[in-house]
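Heads up, one of the protein chains got dropped from this complex, but the rest are sitting where they should.
Note that the chains take the letters A and B in the order they are written out, and that residue 1 is the start of every chain.
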Amino acid sequence: MSALVIRDLSVRLKKGPPLLRRVPLDLAAGEVRGLVGESGAGKSMIGKAVLGILPPSVEITGGEILLEGTDLLRLPPKERRRRIGATCALIPQDPLTALNPSHRIGPQITDRLVDILGWTRPAADARARELLAEVQIADPDRVLRSYPHELSGGMRQRILIASAFAAEPRLIVADEPTTALDVTVQKQILRLIAGMQARHGTAILFVTHDLGVVSKVCQRLSVLYSGMVVEDSTVADFFAAPRHPYSAALLAATPKYTDPAAGLNPVPDAVIDAVRAEVAAFDRGAPHG
Amino acid sequence: MPILRILLLRLLTTIVTLAGVAVIVFVVIRIVPGNPIAMMLPPGATEEDIARLTALYGLDKSIPEQFAIWVAGVLQGDFGTSITTRQPVLDLVLGRLPATLELSIMALVMAMILGGAAALTGTRFRGGRTEGAIDVANGMALSVPDFLWGLILILLFGVLMPVFHISGRVTPSLDLPFATNFYLFESLIRLRFDLWADIVAHMFMPALALAIPLAAIIGQLLKQSLKETMNLDYVTLARTKGYGETRVILREALRNAALPTLTLVGVQFTFLIGGTVIIERLFSYEGLGNMAIDAVINRDLPLIQGIVLLFAAIFTAVNLIVDLLYAVLNPRLRHA
Partner (left out) sequence: MLDGRSQVRRRAGLRLWLSAGWLGALALAALLAPWIAPKDPLAQDLFLGRLPPVWMAGSEPGYWLGTDSLGRDVLSRILHGARVALLVALVAGTITCLIGATLGLLAGFLRGWVDMVISRLIDIWMAFPPVLFSILLIAVLGPGLMSIIIAIVVIDWTRFARVVRAEAMAQGAMDYVASARVAGRGRLGTMVREVLPNVLPTIVVLLTLEMGIAVIVEAILSFVNLSISTDDPTWGGMISEGRTSIHQAWWVLVFPLVTLFLTVLSFSQLGEGLKDRFDPVLR
């Protein structure tokens, strides 16, 4: 069964322009799907809509978000929140701001287990230690007693990853989890996420603007432009032969580690004009809201 | 140990400030026209009587000399003798201090409860009418000083709906079994809830008058910083864990948002204590401030000096306590 199915999801700025245009998406259990696009294309918006953390200035105007068969948008708010808390998790972008500065690390990993899932405190503590060991943190006991400001950025990102896997969720939204990190740390963290994913078999929605990252950790990907999915294919197919001209241009614009001398090829204006026309045609054909 | 060094430095500036206050008060009240001694004697007193009493209070010496004598006394715990009541200033002042402290602390607690409730409610229902109404109320509360709020409260709850007492600290006919002047505190310890209720009914309105402007400041500032905190990443992360809005505000945002408010509350609390002078007068509450005004009207120099110095000491102590609290509550400083 699919972990997540999204049908026709439309989101817009309140009384403003659309941000997502009837987005379709499906994610099999244990699968990793990349969501790529330029900034503002709406890729993080999808993850936020799934997790119920859209900013107040934004509203969902239509569509379904089926989490293991249940439409989240039809659930009463409290139950939706609980269900998301019990079955989903977020790996945030910036590890420096995603931990509460006035709580110790321990409770920030175990709070969901105890408060939402009803674990006993000793069981949750044991689980936290086990997870920290799994993300290769030496001396988990000391770290659990630390405050965030006492730890490095890479360390904090490891903790956030451990915390995301704590409740064995079916779905994790990873929102550009390596963008804020040093290049050297990026690779380790990426490898860590991939390893954790393989061991736990969790489906991941991997939001990123970096096609290199997609090629390393994802099986499928969706390319977004202006809130519209322009391509949905497997990673292998995409890198062999992208179907949409915009995704082809995006791929060409990505610097290649194998051939740095090739230089950068910005997306050509003609391609942008074409994809814009496509969006406009879509808006005319299928009025949103 | 940076905290210790900061504290030491603070202590030093505190001493300089207090010395400055002492000098200014001492000099200012000695340019008072008219001889206070002459005023306290019956009309038939002779020049000789006046001279004798003047010498007794040391008022015949030069101002620097008087100051030296006074400082030497203060360092030994002797603040002089009140001219009007002929009792030691220290006894008089310490006798009234509990009343003022209880009033100020009650006002502070009320301000924190009211301001905190306003900020939390405004944040919980932000962007709606509730928040708008809270903003308007805050603005009003802030525009008008405690003196006027006191008068308005007297009209509303003393005259229109007489539910609280509008003068005094306790009903005079009651028999008080207290050993200290901390009536509110002691009545609780002795489990005399009848007395406690009477004392609260007397304190409620002066304390509320003092609390209203501070509550507005707390409400505004805390709401502002709560709203900023609610947009931070760790709050968003907590939402995805399944927590509801109220729980997120209380558990994730409140503590971090409260820190900047706390520093400000320290300074504002000293303003509140300063406000007790007129509020005590308005409600005939037998505290330091009321005594201070009487002392000024009666030209009771030693008493005025003692009271002003005590107020200054309280102000600086409050600032010191706030700095300490800030260090304790902020994990970054605690472990630095």
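Assume a contact is a pair of C-beta atoms (placed from the backbone, for glycine too) under 8 Å apart; a residue touches a chain by one contact, two chains touch by 3 or more.
Values in this document were obtained by computation on a predicted structure and should not be read as measured data.
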item	value
Omitted chain's touching partners, listed by label	B
Candidates B:Leu9, B:Val28, B:Ala72 or B:Ile189 - the one touching the absent chain	B:Val28
Among B:Ala111, B:Ile154, B:Ile199 or B:Val322, the residue in touch with the chain that has been omitted	B:Ile154
Residue of B:Phe164, B:Tyr183 or B:Phe315 in touch with the missing chain, whole complex considered	B:Phe315
Of B:Gly58, B:Gly73, B:Pro145 or B:Pro260, the one touching the omitted chain in the full complex	B:Pro145
Chain not shown, touching residues in chain B	13, 16-18, 20-21, 24-25, 28-29, 31-33, 139-140, 142-145, 147-148, 151-152, 154-155, 158-159, 270, 273-275, 277-278, 281-282, 289, 292-293, 296-297, 299, 304, 307-308, 311-312, 315-316
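The rule is simple: only the chains that are shown with their structure count from here on.
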item	value
Chain A-chain B separation of Cα centroids, rounded to whole Å	53
Parts of chain B lying in touch with chain A, wherever the complex brings them together	127, 232-234, 236-244, 252, 255-256, 330-332, 335
Sites on chain A touched by chain B in the complex	51-53, 56, 78, 81-86, 88-90, 92-94, 97-102, 111-112, 115-116, 147, 149-150, 160
